[in-house]
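Certain chains of the assembly are absent from this excerpt, and the rest are unmoved.
Chain naming follows the written order as A, B and C, and within any one chain the residues start at number 1.
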Amino acid sequence: MTLNVYLSGEIHTDWRDEITAACADLDVTFAAPVTDHAASDDCAVAIMGAEPDKFWHDHKGAKLNAIRTRRGIDQADIVVVRFGDKYKQWNAAFDAGMAAALGKSLIVMHGPDHQHALKEVDAAALAVTETPEQVAQILTYVLTGTLPS
Amino acid sequence: MTLNVYLSGEIHTDWRDEITAACADLDVTFAAPVTDHAASDDCAVAIMGAEPDKFWHDHKGAKLNAIRTRRGIDQADIVVVRFGDKYKQWNAAFDAGMAAALGKSLIVMHGPDHQHALKEVDAAALAVTETPEQVAQILTYVLTGTLPS
Amino acid sequence: MTLNVYLSGEIHTDWRDEITAACADLDVTFAAPVTDHAASDDCAVAIMGAEPDKFWHDHKGAKLNAIRTRRGIDQADIVVVRFGDKYKQWNAAFDAGMAAALGKSLIVMHGPDHQHALKEVDAAALAVTETPEQVAQILTYVLTGTLPS
């Protein structure tokens, strides 16, 4: 059966492309949030009308994006959450919490600087990685039993 | 029936005490993580033995604390998550994600500076507040139907 | 064990009091939404601050009331939903849908004029009644096996 993977978190580097390219020969489908930052921020007001109050501007947008995000997590066998070097990234941790509560296999990706701050998230994960290459190797192993040579 | 409330998140101010004191006359029980920072960090190695590697030191501790945290969330009718001014607080967002996925009523508390960064968490909440007093007023209203005069 | 009953729907007559009084000798607890119409409409802005836009004024209020409503439905063995003669009462039908999806025993109360319009709601119910007295007789029968003499 096809392995469904949701790639959550940081949207400013091309880590999703690296994993996707490295898994081109596997029976995997990848889903992700909308990674166009401007579209993601303004989607709701663009479709349903402007909001003068920034809170409700953001609120409508976050709810609309949640339609895609929750479907991605619900349909996933594995949820990969990457924490980048910048920003608060609370939505990434929120997705990780949802994935854990729904019993999804969670893979976390982050650099060593964030180790202590992410200990609760890492503790809920089945693998803690640093690079897209490691995630691709894990997906390869899970599907084929083959380790990197 | 008693209202069960879990108070998640920031542990460096006395917001939990403020809410608890303000709800002294209500039929509410409050649960919370261990808020003694040092105990929380070192609980596992203190009981089950030292780990030379900081990652596993933290890992054991985060898992042990998860016994308490997950019970608190599971038993709660309402999960209140406070984001303070400092630190990454990814565990707070992670708890919020768990609470949302489990269908708990979520109340978020944070200052206006964090509004944009927390928009996904706020979008999953049934109330977004700024002060312990507001949370106490909400709990009072939910239980008694009475608004602040 | 105590029977938990949630009394949803119409808030302009004293039907809840009639049922409660008629069941005074039974081991039943009743829960209900906030029936003070003004408090229910304005609860959120009273606590968390005014909203100039009526949509968001109502939105905040409906979410805050949902904390109480969903807890009431979740904890109920039986959900009673009354449709009065006036207003759209979509929240009553919404509560009935939630109760049905959650597997709660649903009792509907309405006059004969609404029979055709409520056929989908009635079809999901275990009893369709017209008066508070009938609901009280049902609760009495469910708990004690005794029919009205």
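Everything that follows uses one rule, which is that a contact is a pair of C-beta atoms (placed from the backbone, for glycine too) under 8 Å apart; a residue touches a chain by one contact, two chains touch by 3 or more.
Source: prediction; values computed, not measured.
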Subunit count for the whole complex, all chains sharing one sequence, 3 displayed: 8
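Keep in mind that, in the parts below, only the chains that are shown with their structure count from here on.
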Rotational angle, Cα trace of chain B fitted to chain C, multiple of 5°: 90
Interface composition of copies chain A and chain B: same or different, split at half: same
Leader among chain pairs (count of C-beta contacts): A-B
Distance from the mean Cα position of chain C to that of chain A, given in whole angstrom: 40
Centroid distance [mean C-alpha coordinates] between chain C and chain B, Å: 31
For chain A paired with chain B, centre-to-centre distance based on mean C-alpha positions, whole Å: 24
Chain C to chain B touching residues, read off their complex: 4, 29, 34-36, 39, 42-44, 46-48, 60, 63-64, 66-68, 70-71, 75
Residue ranges of chain B in contact with chain A within the complex: 54-55, 58-59, 61-63, 65-66, 69, 83, 87-102, 114-124, 128
Partner chain A, residues of chain C touching it in the complex: 51-53, 56
